[in-house]
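So that we are looking at the same thing, I have put the structure below in C-alpha cells.
Here the complex is missing a single protein chain, while all its other protein chains stay put.
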Amino acid sequence: MMATLQQLADLVCGEVCGDPDLDIYRVAPIDKAQEGDITFVANPKYLALLGKCQASAVILTSGVDAPGMNLIVCKNPYLAFAKILTLLQVPERQVKGIIPGAWVAESADVDKLATVYPGCVVGERVKIGAGTTLYPGVVLYDDVIIGEDCVLHAKSVVREGCRLGDRVILQPASIIGSDGFGFAPDGSGYYKIPQVGIVVLEDDVEIGSNSCVDRAALGETRIQRGTKLDNLVQIAHNVVVGEDCILVSQSGIAGSTRVGNHCTFGGQAAIAGHLKVGDNVMIGGRGGATNDVASNQILSGLPLMPHKQWLRATMTLPKLPEMRKEMKQMKKRLEELEALLQEK
Amino acid sequence: MMATLQQLADLVCGEVCGDPDLDIYRVAPIDKAQEGDITFVANPKYLALLGKCQASAVILTSGVDAPGMNLIVCKNPYLAFAKILTLLQVPERQVKGIIPGAWVAESADVDKLATVYPGCVVGERVKIGAGTTLYPGVVLYDDVIIGEDCVLHAKSVVREGCRLGDRVILQPASIIGSDGFGFAPDGSGYYKIPQVGIVVLEDDVEIGSNSCVDRAALGETRIQRGTKLDNLVQIAHNVVVGEDCILVSQSGIAGSTRVGNHCTFGGQAAIAGHLKVGDNVMIGGRGGATNDVASNQILSGLPLMPHKQWLRATMTLPKLPEMRKEMKQMKKRLEELEALLQEK
Partner (left out) sequence: MMATLQQLADLVCGEVCGDPDLDIYRVAPIDKAQEGDITFVANPKYLALLGKCQASAVILTSGVDAPGMNLIVCKNPYLAFAKILTLLQVPERQVKGIIPGAWVAESADVDKLATVYPGCVVGERVKIGAGTTLYPGVVLYDDVIIGEDCVLHAKSVVREGCRLGDRVILQPASIIGSDGFGFAPDGSGYYKIPQVGIVVLEDDVEIGSNSCVDRAALGETRIQRGTKLDNLVQIAHNVVVGEDCILVSQSGIAGSTRVGNHCTFGGQAAIAGHLKVGDNVMIGGRGGATNDVASNQILSGLPLMPHKQWLRATMTLPKLPEMRKEMKQMKKRLEELEALLQEK
C-alpha cells in the first residue's frame, strides 16, 4: 500500500506541515526509518532522536519543534501511528472458505465468507459468521457460536456452547471454556463439580496466547465488550470482567469475582475470588486484591494500597533490618535514661 | 434428565422436607433459579437470598430456617449440589471409536470402547483404555499408556513413555512430559541435560488448561491419586506431588521437590526446588516456600510464615514509611533527653 501524506493526515484527523503530496510506503521506528517511511513520537523520551531521523515524515503532537521536517500534527500520535500502520501494512484477510483438511460437522453453519484452515475441527451445530478466519488447528466443540470478522489463531480452542461476539481475536492456543476449577471434598478425596455453564466473549474482545477463560459452573463467565487479555492470563469460572479492561500478562482473576469497566491490571496481578472491583481501577504489576475495591483508584501491593504509598513502603523495605537494629539501640538508651532518672 | 426430590435426596443421603414427588429438571444458582430448578446454599453469605428465591427446591444443611420451601437437608450441600448436577445435567460421553481424520499408529492398542476424534495423532505402541475420550487435536507420542475413562481435551499433549492412570482429565492444551529444564554450563554456553525420564499421573488426577508437568531427567515426575491442578500451573522435573492435593492457577513447583498428601497451594504460590513439604500443608496465594515445610500448617508470604502472622505483617507494611519517620523523631527526642540529663 502507498498513500500521500495528505491522505494519511486526513485518515487521522491531523494537519500536514510540509509537502502534502509526499508518497509514504511504510511505518518504521524512529531509529530505523528511511526514505519513504513515516515514523512517530508519542513518548517525549524519544524526541531527542528526531535530529538524526531519516524518515520522510513524522507524526507528532502539536507544540513540538521540528524545523524542516514533513509532519502530520495531531492530537494523539500513537493512535494515528496505529491507524496509518493498519492502512499501509496490514493486508486484508482473504476469504478462502472451508479449505480441504478441515473437519466440519454437517450440522455446522459456516458462513460462505468465512475461512477455515486445514487441521481445524468444527463440531456439531457450530455457527461461524461472515469474515471470520480459523487458522490451522483451531478446535470448536459442539454448539459454539462465533460472530463476524473474528480471528481465531492456530491451536485456539473454544469448548462446548461458548459464544464469541463480533471482531473477537483469539491469539494462538488461547483456551475458552475449559472446566472451572471446582471440587467438593467428599471425605475420601475430591468430587468434581460439573462445570455446565459457558463463556461469553463480547464484541471486540482479544485473548492472548496461552490464556485461559474457564466456563462457569452454572450460568456464564463473561468478558465484556472491548476488553483485552494479554498472554498467560487466567480467568476463573463465573468471573465477569467489564468493558474496555486491560489485563496484562500472567495476571489472574479467581472465581466469581466481578470487575467493572475501564480497569487495568498489571503483569502478574491477582484478584481473589468472590470480590467486587469497581470501575476505573488500576492495579499495578503484581498487585493483589484480597478485598472489594471501590472505583477510581490506582493501587499496588499485597495487600493493595494507594500506589504512591506502596512506592514509599517498598522503598523502606530494604531498610527494615537497619530499622530493627536501631530500635534495639534506642531501647537500650531509653532504659539507661530511665535508670539514670530513677537514681536521681 | 429429570428426577423427583425424593430420588435426589436419596442420591445425596439427605432428607426431604416438603413434597417428595416434586419433579426437578435442572440445577440453578439461587438468584437465577425458576420453577423446576433446585438450588443450594453452601456459603452462609448467600442465605439472605433465600427469601426471594424462585427455585422449586433448595439444598440446605440442617439448622437453617426456610418455612414453606421444599428442601433437601443434608450434611454437605455443596457436595450434594455437585452430585445432583452430575445426575441431571452431565450427558454421558458417547463411545465413537476411532473417527476418520485421526492418525493412529498400527502398533497402537486402542480399546474398542475408546473415542478418538479427528486431528488426534496416536504414536507407536500407545495403549488407550476403555471409556477414554481423546478430543480433537490430542497428540500422544510413542509408548504412552492411558488408562480407562480418561478425558483428554483438545490440544493436550502427552510425550513419549508417559503414563496416565484411570479417570485422569487433561483440560485443553495441558502438556504432560515436556523436557525438564536442565542445562550444564560447559564454559562457552549451556549443554542440554537429556530428560530421559517420564511423567506418571495416577488415577483421578486432573490437569488444568495450559498447565505443564515436565518429564524427569532420570526416573519419573509423579502426581499421585486424586490431585488436581488448575490452569497455568508448572510442575518441574522429578517433582512428586502426593494424593488429593489442590494446586491453584499459576502456582509452580521447582525441580525434585516432594510434596505430601492433602496439600493446598493458592494461586501464584511457588515452591523452590529440592524441598520436602509434609502432609496437610496449606500455602496461601502467592506464598513462597524456600525451605522444607513440616506437616499440618497454614502458611503464607515469602518467606513463609504462619498465615495469621503474615496477615498482621502485611497489614503493617503500608505503615512502614510512617514508622521510619516516627523512629527518627523518637531518636531526636532521645538525644535531647540525653543532652538535658547530661547538663543536669
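The letters A and B name the chains in turn, as written, and every chain counts its residues from 1.
Just so we're on the same page, a contact is a pair of C-beta atoms (placed from the backbone, for glycine too) under 8 Å apart; a residue touches a chain by one contact, two chains touch by 3 or more.
In this text, all values refer to a predicted model and were calculated from it rather than measured experimentally.
Within the whole complex, the absent chain has one touching residue among A:Ala57, A:Ile98, A:Val116 or A:Leu232, and that is A:Leu232.
Only one of A:Ala28, A:Cys150, A:Val200 or A:Val213 touches the absent chain when the whole complex is considered: A:Ala28. From the options A:Val64, A:Leu79 or A:Ala272, the residue with contact to the chain not on display is A:Leu79.
The chain not shown here is touched by just one of A:Tyr117, A:Phe183 or A:Phe265, and that residue is A:Tyr117. Against the chain not shown here, chain A presents residues 27-29, 32, 76, 78-79, 81-83, 85-86, 89-90, 101, 117-119, 135-137, 153-155, 169, 171-173, 204, 206, 208-210, 225-226, 228, 230-232, 243-244, 246, 248-250, 267-268, 285-286, 314-315, 317-321, 323-324, 327, 330-331, 334, 337-338, 341, 344.
Residues touching the missing chain, restricted to chain B, are 103, 119, 121, 137, 139, 141, 155, 157, 159, 173, 175, 178-179, 181-186, 189-194, 196, 210-212, 214, 218-219, 232, 234, 236, 250, 252, 254, 268, 270, 272, 288, 301-303, 305, 309-310, 312-313, 315-317, 319-320, 323, 326-327, 330, 333-334, 337, 340-341, 344 (touch as defined at the top).
The rule is short, and it goes like this: only the chains that are shown with their structure count from here on.
If you average the CA atoms of chain A and of chain B, the two centres end up 25 Å from each other.
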